[in-house]
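In this view, the complex is presented without one of its protein chains, the others remaining in place.
In this document, chain identifiers A and B correspond to the written order of the chains, with residue numbering beginning at 1 in each.
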Amino acid sequence: MESLTFRHTTQKPLPGSVPSAITGVVASGNLEVLLERVLPPDACEVAIETPVTGYAAVWEAVVADFVARAQPGGLRISINDGGARPDTVSLRLRQGARLMEA
Amino acid sequence: MSPASTDPSALSWYEASARQRVAALADPGSFREFLPPTARRTSPHLPLFDLPRAFDDGIVVGRATLDGKPVLVAAQEGRFMGGAFGEVHGAKLIGLLRAARDLKPAAVLILFDTGGVRLQEANAGETAIAEAMRAIAELRAAGVPVIGLIGGRAGAYGGGGLIAGTCSRLAVSEGGRISVSGPEVIETNKGAEEFDSRDRALVWRTMGGKHRRLIGGADAFADDTVAAFRAAALDLIARAPAFDLATLEAEQARLEARIARFGDCRDATEIWARLGVNDPEAVPAMTTAAFDETVARVEEAHHDAR
């Protein structure tokens, strides 16, 4: 297993007031994303546990794009990965943000 | 899957995740989860095997209302490690069943979706199976019906099949399967001539929802929608059998009679023929409406002792 953590500063907090949400399932090619509104409004932390090693650069890029796009300030995001492809990771992150904005 | 764009009444049970099933099954907004993902009560064993964990260890437990009545709910996530019982997974189910003894809800609903015991946590898993069966027996004796709903991709296999056998009532869909040994296990031990696990029509004929319903192994047959399972659950809660010596003796007698009557059958279609189904070959392709009519004519399918 490989553990990765990425910390970002955002320009604004994620809208909405949902305290936590989860989306996805830990299965082959899939992942679960747990989002919790527990950080300062300009901070976002994404922690990943993945059984597929050697893709840190890809994770970094996916997370950076998500943060730039969604501005998920205030969120601690925890990911249990089942070997998902980057597009699936992006999709789950965006689904998670949408749930938190509800 | 984005729940927002999916009509819960049409949501496929087979396709839905455990969380989606629970949310759409219960009265809207009524579900309260115990030990939610944020509690991070994960498996202590899986990291030793370099395997990913799930924040809920593959089972969602909590309370909700169903048609206004309080219920406790456990839902297995069949896609996480095949819904298999590990230590935490099992403990969450047992804890829920024990809580039910004190809370006395209108029913406990178990949304099975499991291949059995998790190999990596086999001892804890096996223990959990035994404890769950005992807890269900105690609960039923205390007058709380325990309803099993089976229609996920993993079915109810291994210990899950055993636990299902102790429930008050079971509802199953066409895609749902109930058995102890899985198709691959049988093939490995007895050979492909005995049971070809890749012959999926055979698998479903032997272990699938329609067969279980026809022989009375399940008490209701539901379409593959959350709405249909909800209706089935409400109906089954209302007609849960007593849990007494008479029921148990009747069950024992019925099992013996079943062996005597069908023990020499080589295929489920032979059993269906003996049950009085006119065109057994047509059963797998039947629509729910046609199948319901067929079931109505089969005496064996209606029995308090499963």
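The definition used in the following text is that contacts are C-beta pairs under 8 Å (C-beta built on N, C-alpha and C of every residue); 3 or more make two chains touch, one makes a residue touch a chain.
Just so it is clear, contacts and distances are computed from a predicted model.
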- Of "ABC transporter permease subunit", "Alkaline phosphatase family protein", "Acetyl-S-ACP:malonate ACP transferase" or "ATPase", the UniProt protein name belonging to the chain not shown is "Acetyl-S-ACP:malonate ACP transferase"
- Query: Which is it among B:Glu121, B:Glu174, B:Glu187 or B:Asp219 that touches the chain not included here?
  - Reply: B:Glu174
- Which residue among B:Glu33, B:Asp199, B:Asp235 or B:Asp304 touches the omitted chain? B:Asp199
- Sites on chain B contacted by the missing partner chain, in the whole complex: 1-2, 5-7, 12, 14-15, 174-175, 198-202, 204, 208, 210, 284-285
- Query: Where does chain A touch the missing chain, residue by residue?
  - Reply: 52, 55, 57-58, 61-62, 83, 85-88, 91, 94-95, 98
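Heads up, the rule we're going with is that only the chains that are shown with their structure count from here on.
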- Task: Averaged over CA atoms, how far is the centre of chain A from the centre of chain B? Could you give it in whole Å?
- Result: 33
- Item | Complex contact set, residues of chain B against chain A | 2, 4, 17, 19, 36-38, 47, 50-55, 77, 79-80
- Query: Can you name the residues of chain A that touch chain B in the complex?
  - Reply: 1, 20, 22, 25-27, 30, 32, 34, 36, 49-51, 78, 80-82, 95, 98, 102
